[in-house]
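Questions regarding the structure given below will be posed in turn.
Excerpt of the complex: some chains, original placement.
We just call them A and B in the order they show up, numbering each chain from 1.
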Amino acid sequence: MTPSEDPSTDEEHIAKTETFSLAEAERIAEALVFASAEPVSETLLAERLPSGLDIPALMEGLSAFYAGRGVNLIRTGDRWAFRTAADLSFVIRKDDTEARKLSRAALEVLAIIAYHQPVTRAEIEEIRGVQTSKGTLDVLMEAGWVRFRGRRRTPGRPVTLGTTPDFLDHFGLEELRDLPGLEELKGAGLLSGRIPPNFHIPLPGAVDDLQDDEDPITQMDLEELGLLTPSGEEEE
Amino acid sequence: MAGNIAKGAIPMDQLWQEAPERATDEPALVIDVGGFEGPLDLLLHLARSQKVDLAKISVLALAEQYLQFVESARRVRIELAADYLVMAAWLAYLKSKLLIPQQSKGQDGPSGEEMAATLAFRLKRLEAMRESATRLVNRNRLGRDVFARGAPEHIPHRVQSAFDASLYDLLSAYANLRQRQAVTQVTIEKRKVWSLSDARDLLTRMLGEISDWTALQHYLLEYLPPADRVTATASAFAASLELVREGKLEIRQDGAFQPIYMRGGSKLASAREAAVDTF
């Protein structure tokens, strides 16, 4: 880093020190992450490692090193963790390690929160067309996957919900962008509250034809049903 | 009883049969309705049984099937939750709009086709979320497929705080405490009453999609059990007045004892739009 008169030897020296300290930094990073059951943040790594290191690059390198092994170094959010390789689950899985079983409703709510966050409870209800039963959110929050994020700047300032870093860790996601199918859903306009302009439903051609068990609706029927006011007020 | 649903209730029969896993020790008919996560779920199920791409469903046929379902449920005296009835009222309205040829163009409010599109969109969106949920839950999950260090040697908690507590811990402690202290001697009788807030919720949910003058009450009453009609009418009316005051609803009545028409107000639309920003 300091300018020198003899570039060649100095560079060599620097290179050597760098290799040494890089290997050492790798060992430390490895030990820190390996020792922990929970993912370790890059912030914590930066605190413990020699300063001036490019932590993400270091970790990417380590991650590549472990990629083919039985234990992988994976990133989740801005944290790193060692996890057994997914393809080995059959050897390691014990019967008593069954992950928390979620109800259908809870799973659906979790997916909506994950894909639509930040999302309010009212919006979840709009999507599902039904009230979220008490306790469903509670279950998700207790599991540590869902959290209150903040408040929407709209009248009533409803609280918004989102997922947690533990959610990413549990489902093996590096980041929210890795949610399966996220891009397609976005592209199809299915993550918005509004019907996308390109959303077509072929209108039932068969609509006009009455079914066998149908009689045509008459003006009389309509009046009877209260759909038309008896007088002729269509001209408004 | 079984005879009652024999004909004209094919979709129902399918429902009973396709959901054996829902059966427990309770009477089958009740559970099957309860097995659905609300009216949209039921509609989605019906749509699937049309065995076509969701994008190709006949909304009209779907509405028919749903109304048939509600009809059959009524015949065998299954009590449907208000949500289902509101959806029935909405679909009946939709059906009438689809069947009546468009009268005067240029009227405000969505056409039957637009309403049908809204419904199709909502079904598609719900189905997409279902599929996403399945994909999510089938990922390699920690503690099931993928495992953490079994014998951790340290816990790298944020060094800033020597104490650990999450917002959830905080809030549940608070809620528990307040609940405990609130003298809960209030016995809430299980009366069959539509509360003001129930009615408000239902109206808002429906009116979100209706910006045309609609005699909703009419459709609603059609589908309510007689015993519920008075309370529903009263609550819905009171709630609608409140919504009018807030600018979320407009009301029109042509004369005494005439049907009351309502439609979404300007504020409802803007509030909904504001609420729609994802990611």
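Remarks
Here is the rule we go by: contacts are C-beta pairs under 8 Å (C-beta built on N, C-alpha and C of every residue); 3 or more make two chains touch, one makes a residue touch a chain.
What you see is a predicted model, and the numbers here were worked out from it, not measured in a lab.
Although the view holds one copy of each protein chain type, the assembly as a whole is A x2, B x1.
By definition in this document, only the chains that are shown with their structure count from here on.
Mean C-alpha positions place chain A and chain B at a centre distance of 25 Å. Of all the residues in chain A, the ones that touch chain B in their complex are 32, 34-38, 40-41, 44, 47, 81-86, 89, 92-93, 97-99, 102, 104-105, 107-108, 110-112, 114-117, 119-120, 122-123, 125-131, 138, 141-142, 144, 147-148, 152, 154-155, 169-173, 179-181, 185-186, 188, 190-196, 199-204, 206-207, 217, 222, 225-227, 229, 233-235.
Across the complex, chain A is touched by residues 37-41, 55-61, 83, 87, 96, 98-100, 103-104, 113, 116-118, 120-122, 124-126, 128-133, 135-137, 139-150, 152-156, 158-159, 166-168, 171-172, 201, 205, 208, 215, 218, 254, 258-259, 271-276, 278-279 of chain B.
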